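Below are the structure tokens for one structure; questions will follow.
And now, chain A:
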Amino acid sequence: MMMARRPLLALAICLAIVVALTAQTPANGQRIISLVPAATEMLFAIGAGPEVVGVSSFDTYPPEVATRTRVGALVDPDYERILTLRPTLVVVYGSQTDLVERLGRSRIPVFSYRHVGLPDVTTTIRELGARVGRMTEANALASAIEAKLADVRRRVSGLPRPKTMLVFSREVGALRGIYASGGIGFLHDLLVTAGATDVFADVMRQNVQVSSEQLLARAPEVILELWPSKGWSAARETQERAAWRQLPAVPAVRANRILMLADDKLTIPGPRVGEVAQALADALHGTAR
Partner candidate 1 sequence: MGVLAASRLSFAYGSDPVLDDVTVEVAHRDVVGILGPNGSGKTTLLKLLAGSLTPASGCVTLDGRALDKIPRRELARRVAVVPQETHLAFDYTVLEIALMGRYPWLGAFEIEGPSDLAAAADALDATGTAPFARRAFPTLSGGEKQRVIIASALAQLDDRAAPDPHQRDTHRVLLLDEPTASLDLRYQLEIGALVGRLRRDRDVTIVLSSHDLRLVGSVCSSLILLSHGRVLATGPTRELLTPEIIGELYEVRADLAAPLLP
Partner candidate 2 sequence: MTDALRPETHPSQPRPHGPSPPHLLRAPLTRGLPIVALSFVALVASVGLAPFVGSTSLSFTRVFATHVPFGDNVDAQIFLLARLPRAVAAALVGASLASAGVVFQSLLQNPLATPYTLGISAGASLGAMLAITFGAAFPLAGVAAASLVGAFLAVLVVYALARARQHGLSTTVLLLSGVTLNAFFSALILFVQYLSDFTSTYRALRWLMGDLDVAGYAPILAALPFLIVAFAAFIWLARPLNLLSLGADAAGTRGLDVHRTQRVAFFSASIATGAAVSIGGPIGFIGIIVPHLVRLMVGADHRLVLPVSAFLGGAFLVTCDTVGRTVFAPLELPVGIITALVGGPFFLWMLLKRR
């Protein structure tokens, strides 16, 4: 009743509410939250960056993610914060069933992300593209990636394929807690693409915890280690190489064929996998052509 008597005040309040609600909605009205760093990269790569309003705690690429709201990650998604952002689509991990259920109850659309192998990357790009209305850009991106991968395969096709162990995680400065790629998964596929034989090709798991016994039994000729870029330096590399000298009986250690790459993109199954394949191929076979 008070509002009826003061129509101008009512109008001003309504306008304020509308402005607040719409202030941050991008042009085409989509508000996307991505809990998966790989998916975030995909969204930005297909031009949906402006529609992304929320990212995970661990997103670092592209640089624009710094300006987006952080909403947690795999084990600790901040449900309240997600709701506050009023998303029109939330990209989650396939295993986050709890979160999916809650979002479903709030009627928020969900894109469930599961990646296993390398082909899933381009498949997911296409699916995401369809979901956010950027099919053309998605197809273009996917094709470019596929072409790049094919190119890498072609370049290494005639070269010898060393028995390689791809280590993606290890205790700092020690040979404990070594995790390597198993015979399935995008890391394995990348390794094979880059022209190597996976020493754990017969183990049908994505990750293998490598005991010292397995290390000696499998006897890799090359050890390829992927490290995060944070904290990496020449001193760290020396330290990590020294750690391997504890087991000089391993052929890769004896022949000093331990390759270390430090870059966050190496373990992200996102749009930059083509670059990753190239980087691995360069490391394995020398920078060439």
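On the choice of candidates, all candidates are chains of the complex that A comes from, given by their letters.
Convention: a residue touches a chain if its C-beta (ideal position, glycine included) is under 8 Å from a C-beta of that chain, and two chains touch if they have at least 3 such contacts; residues count from 1.
Quick caveat: nothing in here was measured; it's all calculated off a predicted structure.
Chain A shares a touch in this complex with candidate 2, selected from 1 or 2. Remark: chain A residues 57-58, 73-76, 169, 171-177, 203, 209, 211-217, 219, 227-228, 230-232, 236, 239, 246-247, 249, 254 touch candidate 2 in the complex.
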